[in-house]
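Omission of a single protein chain aside, the complex is shown with its protein chains in their original locations.
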Amino acid sequence: MNSRNTKSIFLNKPEFSDDRLDRSALIIGDDWVGEEIAIRLSLMGLEVTLVSGLTDYENHGSETDLLLDSLDGRVGQFRATIVKQDQSLNKDFGFVVAAQSAIKEARFNAYGLKKVPRVFSISEFEQLVEKGDPLPERKNEWYHAAFIDDLTGDSSPETFRQFLAVLERLKAIEKLQPYVFTRYLKVAGFGLEKRYRELRRQGVIFFKFDDGAPTFKNESGLWKICFTDPLLKRDFELTPDIIVVDEKLSPQTPPGCLNRLVWSEISTPYLQSESPRFTGVLTSRVGLFAVGPSRGVFDRNMILQDVDGVELEIRKILAKTMPALGRIPVVDKSKCAFCLTCVRLCPHGAITFFDRAEISKSSCLGCGICIAECPMKAISYVNNPENHFIVGLHHDESKILSEYTGKIALFLCSRSAAQAFKSIQFIVDEDVVVVEVNCAGSIESHHILKAFKSGAKAVLVGGCFRGNCASVYGNILCENRVDLVGSGFENPVSEKKQGLSSLGINPERIRFVPTASNTPNILLKAISDIKRKIKGL
Amino acid sequence: MAEAVDSMCEEKIMHKEVAIIGSGIAGLSLAHELSCLGIGSAIIDRQAVAGGQAAGFACKATDSCQRCGACIVHDYVSKVTIDDMIEPLLSCHILDSSRTSAGFELLLNEVPARIDQAKCSGCGICKKVCPSPGAIRINPYTGSFFIEYSECLLARGFSCSVCEQACFDDAISISSESVPKKVEALAIAIATGFEPFDATIKKRFGYGRIPGVITSLDLENLFRSGYFQNMGSENSFSSIAFVQCVGSRDIKIGRNYCSRVCCGYAMRSARLLKFMFPSIKVTMFFMDLQTFDRDFEDRVMAASREVDLIRGIPSEIKLGASGKPEVVYNDNDDEVRVEEFDMVTLSVGMGPTTPHIGGYLGFIGANSGNYGDGSFGNPDPTTTGVFRAGSANGPRTIQESIEHAAHVACEIDRYLCKIKSGVDVE
Amino acid sequence: MTRINLNELDPSFKFKVASSRGGEGLQSCYACKACTAACPIEKTVKRYDPRKIIRMALLGMKKELLESDFIWLCSSCYSCSEVCPQDVRFTDVIYAIKNLASSEACAPSGLSAQKGLLKDHGRLYEVSDFENEKRTKLGLPPIVEHPEDYERLL
Partner (left out) sequence: MEALLYLGCTVPIRNLNYELSSRMIARALGINFHDNEALGCCGFPLKSMDVMSTILSAARNLAIAERDNLEICALCNACAGTLNEISHTLDHDQDLRRQVNDKLKTVGLEYNGTVRVRNFMRLLYEEVGLDRIQSCVKRPLNGIKLAPHYGCHYLKPSELNIGFEDPEVPRTLSSLIEATGAQSVDYASLKDCCGGGVLGVSEEVANSLAQKKLQDVAVSGAHALVLVCPFCNVMYEGQQKKIAKTAGLDLKVPVVYYPQVLGLALGMNPDELGFKLNRVKPAEMLKLVEGLEVF
């Protein structure tokens, strides 16, 4: 972790209470997307600051020369350090919108091509077409133009749309033969298939390579394309008058400080977690939104939809019309031991730390990971005693504990397994006790052990599938705890594994089941499986 | 007719700012977003249970989530159920609609057989006694029961009240007449989703004729019903083929567009099957593989190791001598092959639901639901006050429908602001 | 095999085929292979492949195509046209290509002979007295030749 960021945890004394949301927004990315959002948010009465979306200070040609240096905080109280040339200033924002534009990188290198006067990137060529003089050096009767689009197969329909637009503009030119070299034609954009068909009718030839992509050879200043036509399985060569090469669209690497805020997977440059629960512009951190390329969307219309999405989400937060989150944990400051475990593990960045941990009501999604992980048991859902378990105990444990006797305890995540259970509730026999929890991440080992202690025959924990958790890794934390309880951990002193078996309970009596709201069958099967197993034990 | 209904239901006129037609994922998320903006809405659906088609889709998770989004529908159903701003008008047919000076007026007909969910204890006696199989069904969200009126004997002109009499909870009301309802709204949102391509039209693929040839929606049902999970180890299920672009990218049937979601759908299903049956042979016939995820490259690379990708559409599916489907295709080495599969899935494309809408909303000019035209995806300029959300506006995934609904919510909000402030929107 | 130089092919050939009667669908092809899988001839003679013939026409391999023997192998069964999602109507396209080949005197001699027969007799078979006698014996009306009409029309 970046040392500056670590420090900022201590320095950021909360200046805003949860009721007072700062009506200002920081927009990261200052090209057209950023500007669209800036205009929209200004109209909403927000004070807007646009900074460059680039991380590289040296070679950016952005409109503003503001660069983001660091960012931390949570909705209503983000604090950014913005650098302007040599100056650096701290500023607070209510909201942050990541709207970095896509990086367009011509794939000359990927194809082994070198940039020479007859070789253009699609954007360069688009400009030539707009100027009206796209075809330099016409020599032969027929002018052959090669368009290289997506030979790697991973391009987006947006690039294909760009090619289509250019090719459509060229149709008026007589005796021009365009060839498109590609892998998969990305027609999955609105209206593209129709335009693609029209271009075929106009004489554009499309080569689609599965493997054995064409090679480019430079022969006395001219590029020659050699390839085996995947259809005829015969060898061809073409010395085009011009070559136009596609650009790979990719998101810009977000500033490190941004990445850290949203627990984005290291492997992807996107700010939105893998989980499909972050729909639209939402990220795992409330008040921080990802737009367009920052979340993997390149289609212009869809990016514009995101602008609406940002407006909508901000209005929701400002109007506090977000559905009641409930079940917000509270810290017992007298027990807090200053260990920062909760701060480190909160997937939503909802916990601040000044002298003791403090949980922001507007950022917290109530997953309860902090409750489960706090070594001092200093955090609990006290403000809503009914609801550590939605159906269940914590504050009236004796009641539910008595119900465990002779039954199978089902600890179910409210977003997945509990919903799945609803549709089978009438089928399942009565020898189960259902304990619904907000997120599987809040289930602690002692809940499981207590269930056994109170006479449960078996414990089944149902959480989301990997990559589906609305709290990013609540399910994984839970699964690890279940594993630990089941198979045990090694006691460093005795070098013996201590788990359920050391208590005389067969570890087969506990299981974590990944489930989704629409997979009641998986849950049903798991219940009958474990029933069968304990019968045999 | 309008007068007659007026006199019958004077007290039942419902005033809402927006009438949403369709309770699928787009309709639900639109209602939710509107509610967040303080705009009340009524969701009208013929079905007795909200959720639409997406609610019938299966989870595609292997050992990890594959981001298909089907599980999110449940969230929106529960969000909408508890929201006072939203009035669900389920089991309602639209009889007529008209434009009024204040906006729109919809005449509805609520079917006469209903189960009061608040009273129902889910004992299931109604299902046991019902003489019509399929009339009483289980709600996938709550596990409770509801009446699918189209299957009910009442709908076929018989008189029957067996379930009403049997119900211990007094939750079922069977009346001889349907209940007329009237909704007045300032704007209408069409969220009628899509209609899957009728695979029997492509006769050469043998759907409905050859056992083992199924559509992608059938496959969803098999996943959901636990068909594969219950197959056991002694199964003889060792090969499956996916045929892409059935009912899309096909000018002959007037569908000159890519259905957008099928490549992703098929790839996810293929990977799930591969996960369930590691030795299964999965073959995918396609024309162009469409990007279906932001990490497309990785996913396709991973999939192509597991799936035989064959570029080419089969010419025919025949009934093989062993009673299984045989696919006739030209393989990657240009050899024509006739290969037997245990199962062949036709990835049917999404089509507009125009025929339904044209019937009762024809006056609005909202009948241009043709996906094939170039204006696809753009708001319909001729219909002031009428909006389209989700797949009613072009094929969309579940997440895209939710995003589009958010966008439409904003558009409706802007429209309502304008008409409330007296700006001439024409 | 030697490399074919695209620069030396005739890009206008595809337009020529497409503007011929029946050839209109040529450029609609997106090579989905359904026709190839459906073609009964392709199964016996590999070098006859509807999709490849379309490709050769599109690339402007005019000489090779028109002088080839395989374009004449179409059995006119319409299997390709039936399965085509893009409505290429390959059976008509191949007729157009064969017509172009005929106009360049590339047609097999048997075909030109048939045209001669039609011009001479108005039908594919010459009707001899023997044939008509046989018909009369069976109570069937005689067959009359009308070569003059065909002579004038063709």
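Letters A, B and C name the chains as they come in the text, with residue numbers starting at 1 for each one.
Basically, contacts are C-beta pairs under 8 Å (C-beta built on N, C-alpha and C of every residue); 3 or more make two chains touch, one makes a residue touch a chain.
Please read these numbers as outputs of a predicted model, since none were measured by experiment.
Novice: Of the chains you can see, which ones touch the chain that is left out?
Specialist: B, C
Novice: So which bits of subunit C touch the chain we can't see?
Specialist: The list for subunit C reads 21-22, 40-41, 44-45, 72-79, 81-82, 89, 91, 95-96, 98-99, 102-103, 107-108, 110-112, 114-115, 118, 122-125, 127, 131, 134-135, 138, 140-146, 148-150, 152-154.
Novice: List every residue of subunit B that touches the chain not included in the displayed model.
Specialist: Within subunit B, the residues touching the omitted chain are 203-204, 209, 316, 321.
One rule holds for everything that comes next: only the chains that are shown with their structure count from here on.
Novice: Which chain has its C-alpha centre farthest away from the C-alpha centre of subunit C?
Specialist: A
Novice: Between subunit A and subunit B, tell me the centre distance in angstrom, where each centre is the average of that chain's C-alpha atoms.
Specialist: 26
Novice: Could you give the separation in Å between the centres of subunit A and subunit C, each centre being the mean of its C-alpha atoms?
Specialist: Comparing mean C-alpha positions, subunit C is 57 Å from subunit A.
Novice: Whole-Å distance, subunit B centre to subunit C centre, using C-alpha means?
Specialist: Whole-Å distance between the two chain centres: 47.
Novice: Taking each residue of subunit C in turn, which ones touch at least two of the other chains?
Specialist: 28, 30, 86
Novice: Where does subunit B touch two or more other chains at once, residue-wise?
Specialist: If we look for residues of subunit B contacting two or more partner chains, we find 249, 251, 311, 334.
Novice: Note which residues of subunit B are touching subunit A in the complex, please.
Specialist: The touching residues are 33, 35-38, 55, 57-59, 61, 63-65, 67-75, 78-79, 122-124, 138-144, 224-226, 229, 249, 251, 256-258, 260, 263, 288-292, 294-297, 300, 309, 311, 332, 334, 372, 374-377, 394, 398-400, 402-404, 406-407, 409-411.
Novice: Residue numbers of subunit C touching subunit B in their complex, please.
Specialist: 28, 30, 32-38, 42-43, 46, 49, 79, 82-87
Novice: Would you pull the subunit A residues touching subunit C in the complex into a rising list?
Specialist: Contact set of subunit A toward subunit C: 140, 142, 144, 175, 177, 179, 197, 200-203, 205-206, 208, 226, 229, 231-232, 234-239.
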